[in-house]
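The chains shown are only part of the set, and none of them has been moved.
By letter and in written order, the chains are A, B and C; residue numbering begins at 1 in each of them.
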Amino acid sequence: MAVVDRTTQRADPSHVHTLAMFSVATIHEALGRTGLMEPRLRPVFRGVRIAGTALTCEVAPGDNSSIHIAGDVAQPGDLLVVTPTSACDDGYFGELLATHMVARGVVAVVIDAGVRDVTDLTNMSFPVWSSAISARGTVKETPGNVQVPIVCAGVAVSPGDIVIADDDGVVVVAREDALDVIVECRVREAKENVHRKLLVSGEGTLDLFGLRQKFLDAGLRDIAD
Amino acid sequence: MAVVDRTTQRADPSHVHTLAMFSVATIHEALGRTGLMEPRLRPVFRGVRIAGTALTCEVAPGDNSSIHIAGDVAQPGDLLVVTPTSACDDGYFGELLATHMVARGVVAVVIDAGVRDVTDLTNMSFPVWSSAISARGTVKETPGNVQVPIVCAGVAVSPGDIVIADDDGVVVVAREDALDVIVECRVREAKENVHRKLLVSGEGTLDLFGLRQKFLDAGLRDIAD
Amino acid sequence: MAVVDRTTQRADPSHVHTLAMFSVATIHEALGRTGLMEPRLRPVFRGVRIAGTALTCEVAPGDNSSIHIAGDVAQPGDLLVVTPTSACDDGYFGELLATHMVARGVVAVVIDAGVRDVTDLTNMSFPVWSSAISARGTVKETPGNVQVPIVCAGVAVSPGDIVIADDDGVVVVAREDALDVIVECRVREAKENVHRKLLVSGEGTLDLFGLRQKFLDAGLRDIAD
C-alpha cells in the first residue's frame, strides 16, 4: 500500500542556495518561530551548514526499504528526510548508503532515528543529522511511502520543501514561502549587525532593545545599594 | 513581582582563581560529595576549565528577559547561572548575548535549558554549559528574579557563590566555604600525586587503599586456580 | 556474598586481534543482528576501534569497589566491562583508575554508568565507552561480583568473551563463536567492497540488491510523470 511519487516539484535552487547563507536560528525567527525540528536531532559531526530540497520517506521500525526507494528517486540537490512510523533507534543509514546518495547528488540526510558508520560518514564529510547512533542494522522487507507529506521530529515536511541544517538543528521552509523568508532573514541580519557593533562597544541590551522601562512597568523591583 | 538585587557581595577573586586550579571532580570530593549539578549539563565545546562568581537568574519558559537584566548587573569575573522556572529546551542564549556578556566581563554561562549559535560560541571560545542545544529562540516579555538564591540542576546557588565548570560538569562552592575547600583540595591533590606514581609503577589499588582485607571481611570470596 | 573468579579462560588473542579489524556494525550483522549493547553507551572520545577479552564486574550504585578488585585480576589484553546492579550516573571511573588499568595492560573500559576526568582520559588516549559523564565520585564499601556472567546494557557477557567497540557502539562475541564470526565478517566485507564500487559508479541499490520487483510485489505503487 506504499507509494513513491516521482512527480515532485523541487524548490527553486536559487532559493535553496540563498537560504543556506542564514543560520537555522535566523531562519526559524524569520518564520515566526516555527518550522524547527525537535532538538533530539543532532549532527553526526559539527561545523556544517547545508540546505537542500526535501526528499521525504517513511520507514517501518527496523526496516530501511524506503531509503533504497528514495535513492532511486533522488535528484542532485535533494536532502533526504527520513521519519520512522514508530520510534526506533536502529542504524538505518550508513557508509554504503551514503556512498550511493553521494553518487546521486543527495547533499545530506536528516533522520529521526539512528545511523551507523559515523566514523566513515565523518571521514567522507557527508552531513547527517540523527536522533541516535547505533550499529544495529535494519532489514529491507517493507516498503514505505516516499515523496509524500510526512511529519519528521515534530514538523510537517512536504516533498520539495527547503530544509536547512546546522549545529543548532534543522528547520523547514515551505517551497512557496522561500522568498518571503529570505527577505525577512536579510532584514534580521542587518539589524543584528548593528546590534552586534553596539554590544561590542559596551552598550547594554536593556537599553538597546528598549527593555528597561518595559520590565519596570511589568513589576520588576530594582534593589540598588 | 520580580526582583533584581544589585547589592550582591562577590566571593574573593583570589579564591575564585585558586579554585580554578582544581578539577570539578576534586572540588566535589573536597565538598564531601555535594554541590555538583546534574550531569545533564554538558559543555558546548570541550577542553575548558573555568571559575567565576555566580550571577544568578530565573527565566520563564521560552522567555529570556532575565538574562538581559543580568547583563545589566554583571561585573567582570561573574559567571552567569540560569535556571528556568519550568523545564524548557529552547535556545535562551546565543551569539549576540555572548558578545554582550564578553563586553561586560562575564566569563562563562551555565544554563539548565537550551542555547543556540553553538558554532559561533565555539569560534568565540565563550564557554557555555547547557542541558540542550536548540535553534528555537525565546521572547522578552516576562522579567524574572536576578541575583536571588536559586536552584539550578539540583543545586542551591546563592549570588556571589563560586562556580567551577569543566568537561566533567559544574560544581558550586559557597562563598564562605572557599578557603576550607581550597585547603582540602590541596591535601587531596598531594595524596593523588603519590598514588599516581605508585599506580604507574604497577602497585594495585587493593593494597594501596587497604581494600584487600576489608573486602574479604565484607564477604568477598576469592576463587583462585 | 560477592565472588571474584581468577580462573577465567580468555579468548584466543589472535581471534581478538582479527575481530578488531571489522567494524562493530559488520560484526553485529555477522552475529545475525545480536550481541549489540544499547546505544546509550557512547565513546568518551571518537575515532578509536578496539577489541579485548571481557573482564566483567558488577558494581553497587555509587560504589566502585568491584573495579578495584577487577584491577587485581586484570591481565594484558583485558577490556573491563562494568554494569551497575541498579541504574546510576555517578562517575565510577576516572584518571587514577585509568592509570592503574594501563599499568595492568587493560585496553579499554565499557561501563553502563558514568565516568569522570574525561579531559584526562582523552589526553591519555585511554578509550572508554560510558552511558554518562559525571564528576560525582563513588565510595569503596561494598564489593560486587567480578569475572562472573553479567548483563551489560542489554547484552549477556561472560568473562573471557570478546568485546569490540568503536564510534557506533559496543558488541560482544562469545569466545566459542569467534572463528565463525570472523569468517562471516570476511564474506560480508568482500561483498560490501563489490557493492561500494558499483554504487560509486552510479548503480542504484534497488537493482543491486534485487529490491525493485520485490517492493512492487509487496504493493509499492510507483507514480511517475
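Some notes on this structure:
Just so it is clear, a contact is a pair of C-beta atoms (placed from the backbone, for glycine too) under 8 Å apart; a residue touches a chain by one contact, two chains touch by 3 or more.
Only a predicted model underlies this, so the values are computations on that prediction, with no experimental measurement involved.
The complex is a homo-oligomer: 3 chains are shown here, and the full assembly described by the structure file contains 6 identical copies.
To be clear about the criterion, only the chains that are shown with their structure count from here on.
Of all residue numbers that take part in the contact between subunit A and subunit C, under half occur on both sides, making this a different-residue interface. On superposing C-alpha atoms, the copy subunit B sits rotated by 120° relative to subunit C, to the nearest 5.
Centroids of subunit A and subunit C (each the mean of its C-alpha atoms) stand 31 Å apart. Residues of subunit C in contact with two or more other chains: none. Interface of subunit B with subunit C (complex): residues 23-25, 28-29, 33, 36, 39, 42, 46-47, 49, 166-169, 171, 192, 195-196, 199-202, 204-206, 209, 211-212, 215, 218-225. Partner subunit B is touched in their complex by these residues of subunit C: 1-7, 65, 68-69, 71-72, 89, 91, 94, 96-97, 99-100, 103-104, 114, 116-119, 122, 132-137, 140-143.
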